[in-house]
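For this view, one protein chain was removed and the others were kept in their places.
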Amino acid sequence: MILGMTSRKAVFVAVVLAIALVLPFTIDPRGYTIRILCLMLLFAAMGQAWNIVGGLANQMSLGHAAFFGIGAYTSTLLLIHFGISPWIGMIAAGIFGGVAAFVISLPTMRLRGHYFALATLAFGEVMRVIGNSWSSLTGGPVGVSVPFAKPSLAMFQFKDTLPYYFLMLAALIVVTIIFVAIQRSRIGYRLQAIKENVDAAEVIGVDTTRTKIFAAVVSGVLMGCLGTFYAQFQYFFDPDTVFGVASISVRVAMIAIVGGIGTAIGPILGAMFVIPMEELANQAFSAQAAGLAQLVFGALLIVVILVEPRGFVEFGRRMVRRFRKGASR
Amino acid sequence: MAIIQAILDGLMIGGVYAVISIGLTLVFGVMGIVNFAQAEFLMLGMFVAYYAWAWLGLDPLLAAPLAFAVVFVLGALVHQVMIRRVLKAPAVAQIFLTVGLLIVLENAALLMFGSSFRSVSTPYQTSALQLGSLFISVPYLLAFLMSVASGAALWLFMRTSWFGRAMRATAQDPMAARLLGINADAMHRLAFALGVALTAFGGAVILPYLTVSPTVGGQFVVLMFTVVVLGGLGSVAGAVVGGLSVGVIQSLSALAFPIQLQNLVLFVVFIGVLALRPEGLLGGSR
Partner (left out) sequence: MTAPLLEISNISKRFGGLAALSNVSAEVHRGEIVGLIGPNGAGKTTLFSTLVGLHRPTSGAIRLNGRDLVGLKPHKIAAAGMVKTFQNIALFLDSTVLDNVLTGGLMRHSVEEARILARQCLERVGIDHIAGKLARDLSFPERARVEVARALCTEPEILLLDEAMAALNHVEMDEFLSLLRDLRDEGLTLVVVEHHMRAIMSLCERIVVLNFGQLIATGTPQEISRNPAVVQAYLGRSAETGAH
């Protein structure tokens, strides 16, 4: 066993990692494709952060944009007003993301399923409204730009896309490691217990409140940090984008669900499907009519859910089982 | 005096909110599914009424039954093709199906109707009745009366018709209902179609004082959910109480806050209700 993985899995991960490291050198470093790959990595990381709450804790959050947007604004405003490096700003972004997650945990502690989804949706919208109306702080609906600085690692700004790619890849690896670490730890077992039977969990000594808050805060901190990544990559954002229900909240949840909620590889698979799909739909259809791309995308989502509500991983397992049954005849 | 005016306006608007939201609570009560795309059917109802006005010269209030009928059929279709299949799936899948439906409907509308905002003009649009020093806006009043009428019709339907009672039976005890020969699937379809059609009806009725665009649904999503959660998910009477409350809250907060923050008050109320009393003021059936 290497790092807790079977040797087969370890080889698989090593191969994938190797491909990921080499891939960007095979394509145009200034091109469009590599930007899509960067977004794919970033959204996979975001999906993985969501996965901690949505997959491990089984709480459907539709408001993760709140933490993401707070993170993006925190580091960017610190940069604009105090010239603080985005890396330091990212620490603050994570802290504020975690605080926000803590704040929303309290009133939603006893909610499950649809009720929880609704409450978190409302929270995300609260942040968006605040972002749009508190113009003196956030610049309002017009949005905010990351000030231009000489390209450097210290200031998290680069001329080429390649450095961003590797940073996003590193972020994805870190978030995934955190996910797996939690899954295997005491907290992971406790979350599983809470997912299955809250009363029984409490009776055998699981502090359900503290465990749930922990998962929420970790998820919030990570989303906040990823908000900084986004800001530094896109150079510009507005409240409707970073606090958006469709653009962020639903998307990151969708990525984790489509890929396989609760699994470490799920968000990665999901992002590999969703992000390029969206781009393809945009490219193929946007020219003809506004909305067609999104329409196709929404229809695809519906089809995926109808075919296998538990996502690609489960679909894959089902296919494997069917294959095995057929082979043993 | 401004406060009394606000409360009056709020009650009238609230009556409409109630009718718009009854569909949401009906679907949840009978099927246990929260339809995140409900507000899109509102938008569709508004568009049906708009085109009835633009092409046929029909007043939106007269076109409301037409909007009801059209969306009823659409709702039955949507249930048959999609909703039915996630009835037993985990909540995650249900939520995502209706979210996907939201995306599809909104963008289909965008494609068909374009993104511009449109409004109708009716002869009574700016008129108001005067009651002492209070003004009663005629469009509000008419919308309110139509809502009351449709609400009463629904109440009668649920109480006295076979379908209505069968739906309630399915909601309360699916097993027993089945044993009585009630086809649960058909009841679900009826509930869903009825629910979205009522929301569309409400949309037509508010067209005289609002503008319509494919994105108008978004403004109503949290509002509708606040109404049903406040009243209790699954309780039709609750939707009425919730609707009136939300109307008044919105109206009063318009006095104190600028337009962008008005919704904020609503959201905070929403989260507060979920935190403190998720079963709502009247306690839901689930």
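Observations, loosely collected:
Note that the chains take the letters A and B in the order they are written out, and that residue 1 is the start of every chain.
Operating definition for what follows: a residue touches a chain if its C-beta (ideal position, glycine included) is under 8 Å from a C-beta of that chain, and two chains touch if they have at least 3 such contacts.
Here the structure is a predicted model, which is why all the values come from computation and not from measurement.
Considering the entire complex, the omitted chain makes contact with A. Contact with the undisplayed chain is limited, among A:Ala44, A:Met60, A:Ala193 or A:Val242, to A:Ala193. Contact with the undisplayed chain is limited, among A:Thr6, A:Ser135, A:Ser152 or A:Ser185, to A:Ser185. Among A:Leu62, A:Ile91, A:Ile104 or A:Val206, only A:Val206 touches the chain that is left out of the view. One chain of the complex is left out; on subunit A, the residues touching it are 184-186, 189-190, 192-193, 196-197, 199-209.
The working rule: only the chains that are shown with their structure count from here on.
Distance from the subunit A centre to the subunit B centre is 32 Å, each centre being the mean of its Cα atoms. Listed in rising order, the residues of subunit B touching subunit A in the complex are 34, 82, 85-86, 89-97, 99-104, 106-111, 115, 214, 222, 225, 229, 233, 258, 260-261, 263-264, 267-268, 270-272, 274-276, 278.
Note for the complex: subunit A touches subunit B at residues 54, 60, 62, 106-108, 110-111, 113-115, 117-119, 121-123, 125-126, 129-130, 132-133, 246, 250, 253-254, 257, 261, 289-292, 294-295, 297-299, 301-302, 305-306, 309-310.
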